[in-house]
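Right, one structure below, let's go through it.
Partial view: only certain chains, each at its native spot in the assembly.
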Amino acid sequence: SNVNLLTEESVWKTFPKRNDAAHKGTFGTSLLVAGSDEMPGSAVLAAIGAIRSGTGKLIMATSHLAATTIASRVPEATFMLNGLETISEGEVPEKIIAAGIGPGIADITKAQKAVDELMKLDIPLVIDAGALRERKDWHARGPVIITPHPGEFSRLTGRSVKEIQANRIKLARKFSKKYDLAVVLKGKYSIIAFPNGETFVNPTGNSGLAKGGSGDVLTGMLVSMLATHDNYQDAVKNAVYIHGLCADIWIEKYSETSMVASDFAQLLPEVLGKIEGNR
Amino acid sequence: SNVNLLTEESVWKTFPKRNDAAHKGTFGTSLLVAGSDEMPGSAVLAAIGAIRSGTGKLIMATSHLAATTIASRVPEATFMLNGLETISEGEVPEKIIAAGIGPGIADITKAQKAVDELMKLDIPLVIDAGALRERKDWHARGPVIITPHPGEFSRLTGRSVKEIQANRIKLARKFSKKYDLAVVLKGKYSIIAFPNGETFVNPTGNSGLAKGGSGDVLTGMLVSMLATHDNYQDAVKNAVYIHGLCADIWIEKYSETSMVASDFAQLLPEVLGKIEGNR
């Protein structure tokens, strides 16, 4: 099948309209398992990405130190403290309709157990960063979306970064088909490969994103859009496209060198406002 | 009796003018019992709503983790640490002239005991969220205002959300008369039913409010306006109207999907400024 470029028009068409009479339940509860004492900021950034992308409620399963930090930047979030531990032991919050795991997580064993638990739920699940490790079994009840950068994809596939970069589309597709999951292979021209063979290339984004934290915002946006879109593929495509678009708009005025993840994330209200206007 | 739509003109007429020679004592001390380690952000949002709505002083009865967070966002607040526990044991701060309880509170038993204690004071009392549970006795010395969303009203009345939504005005009025308290039944077109039968429908607000945290800001605004208005009914009507108005003004420029509670709360200085100008 073909490879298509993501376009702004396709975002306009598929971005969901909020029902006037909606209440927070309408938009569902998202869960992010993210952050640790060493990497609290990743959870902050994922929370910012999520809260700005439409989810009705947001639960952050995280560490104490990270929770304090998130609460001051994203007071709209609620917490499951010692979240990674609790979830890895099988206790998962109720009523969640989309989940993500990985940003700022260091404990690989617990992360894998938590992934096991989340895979039992019939909801879309984003697996990123610290939770992205080789697995025997990638089977889940709902759609799985993995978001490796080339280094992480190398860890997953055993191939060198160089080989991956030379065969981005092919390898993303192959992995997607083999394990029946969506692959977002990040980096300039991120590749999105769905298990049905549909493949997309994202034209947005710039080298200002080549900095710690950029991917964490994306994970938050993905989960939140998965919670609010009817079609999970649209959610993935829209999150990836809009993430880069915000970064592109930011550097129209400011330095690519100086841009940090919280900068472009702050443009979501403006950028989504334009998208809603064109919808 | 009739049901009236709230209007901006009525807000202009009833919004209190600050006396030029006032000092902070003139505007009284408000108390918010809110926040816990799992939900510190609700207390932050309630504090923001309160501090921006005119109260002279603000005491936050809250948890340690929540206090740290609030202090950095709302340095004007002071704290009663372990506030829920302390108040539930009967120790209430002195000189408060309006109180609210509920946002971000998880411990139902303590919440109910704290409500018991606050009901002994002759001041207006807002009961929301975690403090909103069925009670045998709703009798209090001062006016009581409850602020359930349909889910919470279902919990209070034993009726289904569906039934409630189909009979919003009737059921709000009924509960208000039966228990002699003001009911703010939230959601699109919030209903305000006072025990004297007067009933109002609020036209402001939009689906961007359908997100965790929106109601917490309202609770803070309500308490603060109760502290500064002579007539408690005006305070309730003004808080509800202005809360939605801020949200409506925010989405003139930005995305409904992206709006979070702290966004529209930030417009209070501008929106109240216009109201004061038209007063």
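Every chain is named by a letter (A and B) in the order it is written, and numbering of its residues begins at 1.
The rule we apply is simple: a residue touches a chain if its C-beta (ideal position, glycine included) is under 8 Å from a C-beta of that chain, and two chains touch if they have at least 3 such contacts.
Remember, predicted model here, so these are calculated numbers, not experimental data.
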Please report the number of identical subunits in the complete assembly described by this file, where 2 are shown. 4
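Heads up, the rule we're going with is that only the chains that are shown with their structure count from here on.
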To lay chain A over its twin chain B by CA atoms, how big a turn is needed, in degrees to the nearest 5? 90
Over in the complex, which chain B residues touch chain A? Could you list them? 37-42, 44-45, 48, 65-66, 68-69, 72-73, 104, 149-151, 187-188, 206-208, 210-214, 251, 253-263
Under the stated contact criterion, what part of chain A meets chain B in this complex? 16, 18-27, 51-58, 64, 67-68, 71-72, 74-81, 228, 268-273, 275-276
